[in-house]
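Note sheet for the following structure.
For this depiction, one protein chain was excluded, whereas all remaining protein chains were kept in their positions.
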Amino acid sequence: MTDQPLTQTDAPREAGRADGPDPMRPALFRVVRNRPETHDTFTLTLEPEAGGGTYAFQAGQFNMLYAPGAGEAAISMSGCAGTVTEVVHTIRAVGRVTKTLQRLKRGDALGLRGPFGAPWPVALAEGGDVVLIAGGIGLAPLRPALCHILDHRERFGRVSLLFGARSPRDILFAREIETWRGRFDVDVEVTVDRAGPGWHGLVGVVTTLIPRVQFDPASTAAFVCGPEIMMHFAVRDLERRGVPHPRVWISMERSMKCGVGFCGHCQFGPFFVCKDGPVFRYDRVAALLGTREV
Amino acid sequence: MPESPGAKGARVTLEGGDLDRLFAALRARGYTVMGPVVRDGAIVWDEVSAAGELPAGWSDEQEAGRYRLARAGGPALFDWSVGPASPKGSLHPAGVTLFRARRAGRDLQLLPGDAPPPQLAFVGVRACDLAAIAIQDRVLLGGPIQDPVYRARREGALLVAVQCGRAGHTCFRASMGTGPAVTSGHDLALTEVVEEGRHVFVAEAGSPRGAELLAALPTRPATEAEAAAPAAAAARAAAGMGRTLETEGLPALLAKSLEHPRWDDVAARCLACSNCTMVCPTCFCVTTEDFTDLAAGLARRTRRWDSCFSIDYSYIHGGNVRSSIRARYRQWLTHKLGSWWSQFGTSGCVGCGRCITWCPAAIDITEEAHALRPRRRAKEGSRANA
Partner (left out) sequence: MQTLEPIIAELPLFKGMKPAHIQLITGCAANVRFEAGEYLGREGQPADKFWVLRQGRVALEIHAPGRGLLTIQTIGEDDVAGWSWLVAPHQLRFDIHAVTATRALMFDGKCLRGKFATDHELGYELMQRFSHVMLRRLEAMSLQLLDLYGDHYGEHD
């Protein structure tokens, strides 16, 4: 049966029958909490509508969140990974869908498809130092990775989080960053691009933090997430410190309509960012990143 | 494989006048029959209930950027090359409602999308389109996740192939590795023979379903001459192909040619109209759209064909990744002939030539691919398009 071409299926056909679940049909979830983070970001905590359900994902994966009538947006999970009862997304309200999601209140239902995509290779980073470099909302997809690392702290060497925000009021997870800073086993550096008189922290682009932290370049795994150009310069500064390209992973952003490789939109050279990425080992995409408009 | 009368290999002959019996047999088996018809100055696919609706006596003339129907006269129903439409239009529909959503207070209810599709039979599928269907099978059904829209239409579909007896001028199927002969993927293969006042179809089953169908038709064993008709037709078609595409090493060549000056050249001609992707039988890209009926609290999510030539295709918040036509044409060609291999283990091109015929700027994919090849030395230069 299995080696027969499709056209030889003679079984009475049930019109519209689907052998597997419809990957384009969202599951229903409900808002448990919608908490503002900064002036334009918010964190949605969701649970399966059925109640008591669980949801499993890995750090760095994303969901397609569906706001009825508005559409879908690909959003990375920002909560700790694993098998969870609540799915957490930290979202920047920039478009029609995300602005609709921002207005959702406790108890509101929405659609969710996922998890999709390749995760941060946290297991590969074990035994060495880890440098996480985040720019802007790019901290959200890295948070599950940091969460995993801190939960299994003994498996890793030195751990650094370098975070760059646009301005002091754009600093994501500010309270949690203070908690991380309070730990003696993780080096947290935060910088902003623009600061007014009230800011006493660092000023400068996030890449200026790379020379400031301690890590052993040969054993380091670097996870980078932010605007593409920021990642480009971050990789260069990591290289200057001696971190080889195959030890750097970046999370790419491309237009996505389906999340499963059918819509074609997220193609990046031979890759589908939705299923081959969004996390890529840098050396695999370096040449494409160096070519304009791929 | 069990042998039975009418099984693969046994060629039978069906009188031209009895083709209608095929349509009746298909309808009797619950199929909605799709076939070629003349509409709006082109031969396209549409629902057909009788052989009389087929384009008898019609032919066509095709060149880059040019398509004209021609009145050839005579009884031939399939004496034309592929038109702008392909079975893709039915198997991977241009527009479909994925689902509807009803909001009631804080609750959300998901309702089904389009009504289940009818079971389709296609009569007159050419070898290039069989190959295109095989490619779409890989893209949409070959992975761990399958496209249910395509699957629902594809699974029960019955394919009656027709052997090409002449090639369109823009066709280069012979270059794409499998020649113009109908060899696989079909349930039934027909070769139309028109000679000396005779009009017959030499038929051959390609599957048990095809064999069962054939058994229900008034056929007689093919004569030796008739049995040779499919090969003769394929040879005629192969000889008439107006174009070639050198596929040797093409994916590697494309991967390293992303900065080739030829992209600027083609970008100056390309209108980014997306015609090539709309007529391409393998292009699968879609986008989603959302509609809301506020009064009813009903939202509808649809999907429709999209094209890598449309500016919004690569939109990420704030801008388009491929804003230049150069980048969009490059994406299309390098994907179709190059990265398709690493994604799906096959070329994305079947050599049907539709993209050449229907390009309003007469851009020729074979010529563009060829231009990326390093210039040959003068001695070998005669082989190049020069």
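Going in written order, the chains are labelled A and B, and every chain counts its residues from 1.
Keep in mind that, in the parts below, a residue touches a chain if its C-beta (ideal position, glycine included) is under 8 Å from a C-beta of that chain, and two chains touch if they have at least 3 such contacts.
All of these numbers come straight from a predicted model, not from anything done at the bench.
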| item | value |
| --- | --- |
| Touch criterion as defined above, residue of A:G204, A:P246 or A:G290 at the omitted chain | A:G204 |
| Candidates B:G197, B:G318 or B:P374 - the one touching the absent chain | B:G318 |
| Contact partner of the left-out chain, one of A:P48, A:G82 or A:G95 | A:G95 |
| Contacts of chain A with the absent chain, listed as residue ranges | 73-75, 91-92, 94-98, 135-137, 164-166, 170, 191, 193-197, 199-205, 207-208, 211-212, 226-227, 229-230, 233, 253-256 |
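We adopt the following convention: only the chains that are shown with their structure count from here on.
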| item | value |
| --- | --- |
| Sites on chain B touched by chain A in the complex | 98-99, 101, 103, 106-108, 110, 115-119, 137, 139-141, 143, 145-149, 151-152, 154-159, 184-187, 207-209, 255, 258-259, 284-292, 299, 301, 303, 306, 308, 313-318, 321-324, 326-327, 330-331, 334-335, 338-339, 342-343 |
| Complex contacts: residues of chain A adjacent to chain B | 5-10, 13, 15-20, 22-26, 28, 30, 49, 66, 68-72, 94-95, 105, 107-111, 253-255, 257-258, 260-265, 267, 269-270, 272, 291-294 |
